[in-house]
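I'd like to ask you about the structure that follows.
The complex appears here without one of its protein chains, the remainder shown in place.
As written, the chains take the letters A and B, and residue 1 is the first residue of each chain.
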């Protein structure tokens, strides 16, 4: 499939062609909203405008949800992650991952069909030590419609394990592998439509610590970035349909941390918390599927940064903004000399300003005017 | 605000829809030129074609300039930058930054409303030493329409100082901070529409030298890259309006060094000058707001490169092209063994070929056929 040249949002298209008339009467509209598989054109249908209608009409496969407030949260809690390994000899770990295609609110009023690992985006962090062995079990819910699998970047083996782990609805598969090299690695679905599945939140991180471990820090967080490509929803009760064409153009509708529009801020699930004088480490995974992140902490700096999650290398010091390619990771640390609110951002800053890519860390403590004085 | 799918330039749109007729008669045109806030459609108005008319008609908020040749230069002189600090104990610096929204010619025939710091793009370089304290005063001209502030990447504190520095027209604010870590850091406006303000040139660099200073070089330059998103101007006397939609798509109209289309070349303000056998350092800041730069010197190589402006790290050697994310910097050095003209470029090379991203350095001296012989 080749990349189409462009798509127009319905309202944009209509404004430009003059097909939008006062009162919302529409001509030639239906094709704009049909999925790629549908070519029929029922231009007589009086389609409601996106903004003004809340009538629950199912169109083009979009599922209708009577009460979106009851939809589950998929945003992973960034403060829930496993501790650093403390054992002294290689271990064998039993790990169970599942996927269940799940409607959730990407943002208030936008219902999206996620494909989260174990119900969360990013999927659970798996944290082991170089030389350990993983017994990995992967199960697809019998409610699913799509095939799924997992590619671990921490695995030597075809597809990073994806071929052996390909499952249909209701199936479970099992592989065993030894982690041979250290680093922070993404895992993600790798079926032929992998870009769509990753864009539906199907990615997570495995941290393979080097034998000597990582330097101690006071607090750790776990954050994943990814892009969402959807058509405008008919209304806030109807699933927003995946937009294959905008994905082909790499022009997402939303770019988010932990699967929710500005999810880790006061406007949604609340900010992260930290304390003055702590050193904070962030394990960051960029699912993509397509865009690099320019990861930056507004009001702070990366004291240490392991570029591309390469824990076998010495970290770089005092970087403001670090490139994290899609399908890669970064491990970064901050010091907190003053109380402040830090805004995590992709410094492709329109994504931060307009597309949902915010996460806040509130640092409590006492002002240090010698370092930062906002009323001198 | 979500990313719209696409926009069409007027001429493109008309060609495609067949609405362009011989002689330039137009239908359904006005909406194409209206700003996002304007929805009125006066299709009876006989709008002039972009190319053929120079009639001064004000449309959609675009200001008309009787004599564009009198507009000020905003392109910063790349050879004007402060010297390296020579003092031996921490200093306190009084720094005054202002912003005045200013019409200037982005290129001949394209008038754009810049938001330059102290009248220049990039804003003045502030050059200090780790441990110094800055008394920063920020003033917004009373002629301005928009709120403004500054986020310094070199600051520990909420918003990098932006919250405390937010000013309306005619206001001044003041903060004091100590620079705690070394590096080359961007500063930029950070109001909610920060992407639009950065895209209007509202960014600059603060260099915080490490205690031991930087290695001596023979010559230094200061260059900033950023993207401009505008709608086609009605004519060369009328302000080209900002195009929010193309910014949302991260598809700029122009990408420029120091705020001018091929500004630092013979076709505009003239090239930079250097001499054979010198070592030249470039302080490079990528304002973005959205695109990475692949910064490359055509006909030369980066002898040393401090990636992401990380002066606390050892420089990398002999890099041809270095990724500089938006909201980041690079400090790079070149040796000049032969006379030549070096073209600075973003190696996303269509920007260099077509969108205004050129800056030249003319290296005077005597040919060294042993190294480069173009007539052997």
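Quick note on the criterion: a contact is a pair of C-beta atoms (placed from the backbone, for glycine too) under 8 Å apart; a residue touches a chain by one contact, two chains touch by 3 or more.
Just so you know, these numbers come straight off a predicted model, no measurement behind them.
Among B:118, B:171 or B:348, the one in contact with the hidden chain is B:348. The hidden chain makes contact, of the residues B:79, B:172, B:273 or B:320, with B:320.
In the complete complex, the residue from B:98, B:154, B:238 or B:253 that touches the missing chain is B:253.
Touching the chain that is not shown, out of A:85, A:122 or A:289: A:289 (per the contact rule at the top).
Although one chain is not drawn, its touching partners on chain B can still be listed: residues 6-9, 11-12, 15-18, 243, 246, 251-254, 292, 294, 296, 298-301, 303, 316-323, 337-338, 340-343, 347-351, 353-355, 369-376.
Interface with the hidden chain, as seen from chain A, comprises residues 1-8, 13, 17, 27-28, 31-32, 39, 41, 43, 135, 151, 153-164, 174-178, 180-183, 185-186, 190, 192-195, 198, 245, 247-250, 288-292, 307-313, 323, 325-329.
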